[in-house]
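Complex shown without one protein chain; remaining protein chains in place.
Order as written gives the chain letters A and B; numbering starts at 1 within each chain.
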Amino acid sequence: MRWTLEQFAEALRLLGSLDRQVLGALALSLGVATLSTVLATAAGLPIGIAVGLARFRGKRLLTTVLHTLLALPTVLIGLVLYTALSSRGLLGSWRLLYTPAAIVLGQFVLALPLVTALALAAAEGVDPRVRLTALTLGAGRWKVARTILAEGRGAFLAAVVAGFGRVFGEVGISMMLGGNIRGYTRTVTTAVALETARGEVPLGIALGLVLMAVALAVNLLFLHLRRRAAP
Amino acid sequence: MTDLAVEVCGLTKDYGPRRVLDVDRFAVEAGSISAVVGPNGSGKTTLLGILALLEPSSAGEIALWGEPVGRSRAADRRLRRRAVMVHERPWMFHTTVLENVAYGPVARGMGRAEAQRRAAEALQRVGLAHAAGWPAPALSAGEARRTALARALAVEPDLVLLDEPLADLDAQHRAAVEQIVRELPSRGTTVLLTTHRLETAYRLADRCASLIEGRLHDALPDNHFSGTVAEADGEAVMDLAPGCRLHLATPLRGPAHVVVDPRTVILSRTPPASSARNSLAGRIAALAVEGDRIRVTVDVGVPASPRGVRGVPIVALITDRSLREMRLVLNEPIWVVFKTVSLDVYGGKSP
Partner (left out) sequence: MRTRAIAAAMLALSVSLAACGLGCRGAPEDSSAPNGSGRGRPIRLATTTSTENTGLLDLLLPPFERWWGAPVHVIAVGTGRALQLGRNGDADVLLVHAPEAEEAFMAEGAGVNRRSVMFNDFLVVGPSADPAAVARADGPADALARIARAETPFVSRGDDSGTHKMELSLWKKASLEPAGGWYLEAGQGMGATLLVAEEKRAYCLTDRGTFLAMRANLALVPLYENPEALANHYSIIAVNPAVHPDTNYFGAMALVAWVTSPEGQQIIGDFRVDGEALFHPLAVPPAPQSALAPAPATAP
């Protein structure tokens, strides 16, 4: 017990001195998470809404497959993408491996099913009268979708937040596709993994606390956005 | 032959094993106001939804302005845009009242400024100009209903489908809405409305039909009344007006509709002593020839004198011979008599 407390105390002391490397890792974590979430939202929201509103045979099956994808372990995604991005792999010529772009790609794959599944549920959860009212007033397909998005904005925003949360704290993809290269692809999470492996527990905790502080800040921002959105 | 805005043939709608709509023939003339009367749950909303091309029918043919529905998605889209349906419990978008009303014009490609101008105009007509900046979801039921009507007005469609347009409105606003509805044909809009109140249909519509349990009857059944079945002395009764109490033979209670077949109504100059428990005093309001029958409309529940005050109209169908033999005359006091068992009751709940 005492040892645990000591570690935390040391962590807080370390936090006081803002290390340049830590800031860099933080910026990277934030950057890749944001970019991959933006991309996953851009792809996932429209798909989720389209499938959620549609009625077709096999919709249940598709939804089940989507939910299953949510259980994809990050290391598995990392592994599969590694084989694709490797020099010898399918996309080897893109030379993406061990770059931040590879992490963004992996995190995009991670967040996409989540954002899509939640957007689907959100679209289904919107009152059916919204669609009918929009249609009868003359809205075309796109306007109906935009209206659904606007009417259910709370739930859709939650989908984006969930996607961000999922990727911000992950380590499997960052490690396998980024390589944890110091000053280049070392994110806060991979740094924590490294310091832990080295037995540098206080530093690992300190980094973890920084991560959670930033996550809190981001979520407060989302909360603020939600408040403004919902009348 | 006038143009038909709506023409329906053999329309059915099933939800699983339940058939909720079974309309053999139905037509609405362009530029007219038509009403479909029926109790809640009779399928009125479903009918409107299908005619608005918001939901598909299970079978049957529909033609709007002569164009058959279901030919192609593009054609259907075009047809759908010529009509606007106003729901019974309209959804208010999470924005201002003005934006709600401007939604239709904007969706149809109008510029924002022009759309808002139209919207303001429509709001003015329904008496909600002062509410333009309010958040729409916060409106009361009546205000929401008027806003929904304004949404339709702003679009100026060829066909307006109104589901219970007067419900939730107080007397003042009801009059305003009725006025708007009456004016619509002069602006080129055909109106089809549904209601559960006969009086509404009478006041507004040129043509009426009744929808009961999914089946459409081309004319309103005479003697179709809505009210509340209450209990008095252990018996089921419905008070349609002071002095007009119907005695019913039913275990159901609560809001309901009753129908009396005019052919079972007996006219008598004196209150009869008979087993019939319904003997109502009134005065003859109209006499009309209908084929080889005479249609006698009696205003029940009105004391003998002031003209212009209308009671509950009860219709009796008698033969020409009976009319001559009884020498019935307009405005004459008369009794209408019918048995409780000749009343059909729809709706209501078992206690």
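Keep in mind that, in the parts below, contacts are C-beta pairs under 8 Å (C-beta built on N, C-alpha and C of every residue); 3 or more make two chains touch, one makes a residue touch a chain.
Treat the numbers as computed from the prediction; the structure is a model and nothing was measured.
Trainee: Using the contact definition given at the top, list the shown chains touched by the missing chain.
Mentor: A
Trainee: Looking at the whole complex, which of A:74, A:99 or A:116 touches the chain that is not displayed?
Mentor: Only one of A:74, A:99 or A:116 touches the chain omitted from view, namely A:99.
Trainee: Using the touch definition from the top, which of A:32, A:51 or A:192 touches the missing chain?
Mentor: Selected residue, touching the omitted chain: A:32.
Trainee: For the chain that got dropped from the picture, name the residues of chain A it touches.
Mentor: Residues of chain A in contact with the hidden chain: 24-25, 27-35, 38, 86-88, 92, 95, 97-100, 104, 150, 179-185, 187, 196-201, 225, 228-229.
Methods note: only the chains that are shown with their structure count from here on.
Trainee: What whole-number Å value describes the gap between the mean CA coordinates of chain A and chain B?
Mentor: Computed from C-alpha means, the inter-chain centre distance equals 54 Å.
Trainee: Any idea which chain A residues touch chain B in the complex?
Mentor: Chain A residues touching chain B: 127, 129-130, 132-140, 143, 147, 150-151, 153, 230-231.
Trainee: Can you name the residues of chain B that touch chain A in the complex?
Mentor: Within the complex, chain B touches chain A at residues 49, 52, 54, 77, 80-81, 83-85, 87, 89-91, 93-95, 103-104, 107-108, 135, 137, 151, 155.
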